[in-house]
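A single protein chain has been removed from this complex, and every other one stays in its place.
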Amino acid sequence: MTKDFEPTIVAFLCKWCSSAGSDLAGVSRMKYPPNVIPITVMCSGSVSPLYIFNAFQKGADGVLVSGCHPGDCHYIKGNFYARRRIALVKELLDFIGLESERFKMSWVSAAEGTKYTEIIKDFVKELKPLGPQKKLRRDQ
Amino acid sequence: MVEMEQLQKEAKEILKQGKVKFVIGYSKGSQNLTATPVFIKKPEHTSRLIWDPTCVQNLVKFIVDDKQKQSREKKPDERPVGIVVKGCDSRAINVLIQEKFIDRDDVYILGLSCEELGVVDEKKIAQKLEGKKIEKIEFAKKNNLIVSTKDGEKKIPVKDVLADRCLECKAHFPVIYDQLFGEETEREVKEPYKSIKKTESQSPKKRWDFWKEQLEKCIRCYACRSICPMCYCDECVADSINMAVTAETTAEEKAQKIKWIERSPALSENIGYHLIRAIHLAGRCIDCGECERACPVDIPLRLLNKKLEKAAHELFDYDVGFDHKKPSLISSFKDEDPEDFIR
Amino acid sequence: MEKILTKKEFPSWIKNLKSFNVYGPVKKDALWEYERIQDPDKLDLNFKNTVLSPKKIIFPQREVILDFNHKKKGKPEIQEALPEETKNVIFGVRPCDARALTLTDKVFEEEPGDKYYLRRRHQTVTVGLTCSDPPSENCFCTSLGGSPHSTEGLDILMTELNHKYYVHSFTDKGRELMKAASDVFKNPSEKDKKDLKQVHKESEKKIKRQVKELSKITDKLKGMFDSPFWDEESMSCLKCGICTYLCPTCHCFDISDEVLSSSPLKGQRVRTWDTCQFPYFTMHSSGHNPRPDKSSRLRQRILHKFSYFVDNYDDYQCTGCGRCISKCPVDIDIIEVLEKVKDYE
Amino acid sequence: MNENIYLPKLAKIIKIKQEVSGSRPIKTFRTQFLESSDFSHRSGQCAMLSVLGKGEAMISISSSPLEKDYLQFSILKSGRVTTALHEMEEGDIIGIRGPYGNHFPIEKWKGKNILFIGGGIGLAPIWSVLQTARAKKADYGKLALIYGARTSNDWVFKEELQELKNEMDIHLSIDCEEEGCNEFVGFVPQNVADKKPSPKNSISITCGPPIMIKFVIEALQELGFKDEQIYTTVENKMKCGIGKCGRCNIGKHYVCKDGPVYSWAELKTLPQEY
Partner (left out) sequence: MKKRIGVFVCHCGINIAGTVDVDKAAKKLAEHQDVEHSVDYVYMCSDPGQNMIKEAIKEKKLDSIVVSCCSPTLHESTFRKAAKEAGINEFQCEIANIREQCSWVHKDKEKATEKAEKITKSAVERVAKNESLEPIGFPVTSRALVIGGGIAGIQAALDIADSGYEVILVEREPSIGGHMIQLSETFPTLDCSQCILTPKMVEVSKHPNIKLMTYSEVQEISGYVGNFNVKILKKPTYVDPDACTLCDDCTEACPVVVPNEFDLGLTGRKAIYIPFPQAIPATFTLDIKNCPGLLPIACGKCADVCEPDAIDYDMEPEVVEEKVGAIVVATGFEQYDKEKMKEYGYGKYPDVLNGLQFERLLSASGPTQGKVLRPSDHKEPKEVVFIQCVGSRDPELHCSYCSKICCMYTAKHAMLYKHHVPDGQAYIFYIDIRSGGKNYEEFVQRTTEEDGVVYLRGKVSKIFEENNKITVWGVDTLTGKEIEINADMVVLAMALTPSKNSQELAKKLKLSTDKDGFLAEAHPKLRPVESITSGMFLAGAAQAPKDIPEVVAQASGAAAKAISILSQEQLFHSPMVAEVNETLCTGCGMCIDVCPYEALSLEQGKAEVNRVLCEGCGTCSATCLRAAVKVKNITPGQIFEMIDASVGG
């Protein structure tokens, strides 16, 4: 694939942990590639499979869902439902042949700015060789 | 063995007593080789009921239909509906009860055990006949199908043409019923997920090529959704053209209906539709195989659902339709749910 | 023009049609579909009924009507998106499907005419194939005034005679197509002509299913609008679109806007097939639905085909291809329904 | 056959007037084509309005054909397209194609009294013919209007109605008692029965919700109106406007093409599918 390819990643970050973690990365002036566009949601449990499919359909090259670590959910257990739901979405997307690298889930706490930075760096690195995601994308 | 006469007798009895408003069952098909759904209202018509391996349909969809019809009626007949179900179909009833769409009392269940067999796959029979036109098909005892073509009669053992889902079925007798016909036989299934094995073992590229070719065929007739007993929503989120509107629905609500997918039968929209359908059936699909059977363009839709059935079983120890008192797959979790895919 | 073409030479004919987009039946797994042919060997004339009729080439399931874009504060721009000007040929058109095109012609030709349909129709040559053996167990073309060798709606009819085809063109478009490879054709012998007659005659006899006294049924239907008959017949209907989407004569469509970008606005207005069998087809924006249930929708399908269309266009809107019967997941059989109408009450 | 019937022509909204506010708002739009157009309609016809990105909606033309400067539409906010129209401002551009359907046979009614009966937004389709008849007053007998809505806020063309009061008999009504409103309280059919218009040498045109139309026709028949003297308009879901997309049919009739104007004599022979 072309070296110049810059993937677009849509990241659904829960407000209390992962979005705060990404804020911390900013406050700490850590650097990661600008390929990720965050969408802050209240809880990872609120991320519907439809959002994920839709992001891919609209041309996202990668999608990240990130929430609080198990047991730390601001809403007690939302991330547990997310974990199950996302696992199913992942199984399904894998099964139809979407590269598994394109869809990720992570636990990022408010203290894990570094982890968030690493996740994005690695995500971009993994997506680059795959090239643009055309499988689910609408023809433009 | 399921005695057809007993089934007919029981159906006749409950109709006579007025216990049910009608009985949904199978009768001999007219042209196609499989049985056809029949709605029996009068006790004297119960002799039309049959039971053999051509009874492929999942009749539970008609329970859904009746329930929806009732909700529109001012004075609905609230008596239960009598229904003939196989093992898989009975699990559909369980899911409907689990999801409070129906009450246990809404149905009078005439459960049939598939015993050693199951039902046939029309496509497999067609393959056996190498494209020859079927003139007549009959089910003979000892589990054979007698198929007549222009070249004469041919005997096909049912076992050779059983539907894949039956070969993979873990519970081939009803899990919920009012009357059971036939034996609660045990059957060991060696490979409950055999049909997805091949696809699973392929590379992502191969898998994609396969699904691309399959889903490009979709003409969005929505037969898969229409025949599915779990697709009982008034409005399907996956489809921008339908909308449940009442007098209370505001113009804004109508205007803001989200078009998750367009109605164009383009590949991306077809995939969108089938992905949404599959994920919405996770933990709900009881593998009656009706979506795949109904599909006019032969998309192996069952595989998508089977994949998630397997995931539910292997990752979350969840089997669909066995217990209507348990919360659904996606409305429950366990602390030890796997998370090795999460960073 | 009447000629003989050996099966061996058939691919050469196609290869000579360089300026045409060639379509024809192609087998995929267990099914046949009309597809654009690149390799003539893929074209399979020994085919059972395709899932969709060649209607899908003339009247595609999705068609862009116009492209639009609208920048903020600017004037909206609308770009007409007519089909490309091409020359198309469809091989292996079944006589029933060709007759069906003459029916959709009636609808789309009626003033004001539909440019999209008509352009495709006019630039497409239809090459028919006699159904020496019925391609479906549910064929009943003969009940509707057609036959397995009907020429209506066709430019050319090919009839299989053992290892060769008897190729008969009746229109300029057809003759032109044959001239494109004149050297592969030979003149037919008297025996060929005799054989042809025989095959045609035999083919009619092989159509097993039929509806008798259709005109009587049409008359009877006029009084059956409010009959409980439709409730009974539609009990098992699933409200899916198979019967109508697969029908070669159904022409209902939807027009909707597909937005590619919301700001600045960019998108397409598209026409897609629609069907009277979908519950929301006729629903007003108020939620009121003149055809609220499946019985009224089955009634619409039958009445449209065998009553309204007859009134409006003096023809049945059905050519007896049998697709709706073969593919109905719950065995709703239009022949049986019609027969029941006849015997009702 | 050079014209592409599906291509809308661009028109500018030159005036917007809020007729009815509240949860079921109605606005009246006046539009002018950007380029000169041969669009010419007759009273009772409809046009397909389009908002790009949202779609199209069939709306009856409420201005008289005699009005050459603009086309007027009064639109109830109801779905995706009408909501978008309601969000528009003067100067915004929409698409229009048409006109579609048949029209009121007004030329046949010369010398006759015309009774207009409307309910709610149903005054819009009548408005065109009413304006035409009013402009050619000499051609017709007595003109009268019976019009009602749920509340006085729900009346459309409030100011115009006040003006018209000088020219013709206008009988307004509201469904329920309302402070400060002295008009008839009750449904439109009751008002018709109350006012007892004479069927003699008269034509009546009724438009409104289906249930109202049904009872108005009964009331008119009670008063001695013959089926041929009763006209109404029918509405069904439409997409193409030219009898091809197959969804607006009532029996063999396509409302977009063979309707929307029907005399009761015709309509009663059609199945109840609207």
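List of remarks:
For reference, chains read A, B, C and D in written order, and residue numbers begin at 1 within each chain.
The rule we apply is simple: a residue touches a chain if its C-beta (ideal position, glycine included) is under 8 Å from a C-beta of that chain, and two chains touch if they have at least 3 such contacts.
Please read all numbers here as calculations on a predicted model, not as lab measurements.
Among C:1, C:82, C:118 or C:260, only C:260 touches the chain that is left out of the view. Contact with the chain that does not appear here is found for just one residue of A:17, A:41, A:87 or A:127, A:41.
Mapped onto chain B, the interface with the missing chain covers residues 99-101, 232-235, 237, 244-246, 248-249, 252-253, 256, 258, 260, 280, 327-328, 330-332. In the full complex, chain A contacts the hidden chain through residues 6, 8, 10, 19-20, 22-27, 29-34, 37-43, 45-51, 54-55, 58-60, 74-78, 81-82, 85, 117. By the touch criterion stated above, the residues of chain C touching the omitted chain are 71-72, 260-265.
In this text, only the chains that are shown with their structure count from here on.
If you average the Cα atoms of chain A and of chain B, the two centres end up 35 Å apart. Each chain gets one centre point, the mean of its Cα atoms, and the points for chain A and chain D are 53 Å apart. With centres set at the average Cα position, the gap from chain C to chain D is 39 Å.
Shared interface positions of chain B, defined as residues touching 2 or more other chains, are 254, 266. The residues of chain A that reach two or more other chains are 138, listed in rising order.
Judged by the touch criterion defined above, the protein chains form a pattern that is neither an open path, a ring nor a star, and not fully connected either. Contact annotation for chain pairs lists A-B, B-C, B-D, C-D, with touch applied as defined. The touching residues of chain B, counted against chain D in their complex, run 250-252, 254-255, 257. Chain contact summary for the complex, chain B toward chain A: residues 196, 199-200, 204-212, 237, 260-261, 266, 268-269, 271-272, 275-276, 278-279, 282, 303-304, 307-308, 311-312, 315-316, 329-333, 335, 337-339, 341-343.
By the touch rule above, chain D contacts chain B in their complex via residues 23, 54, 77-80, 82-84, 86.
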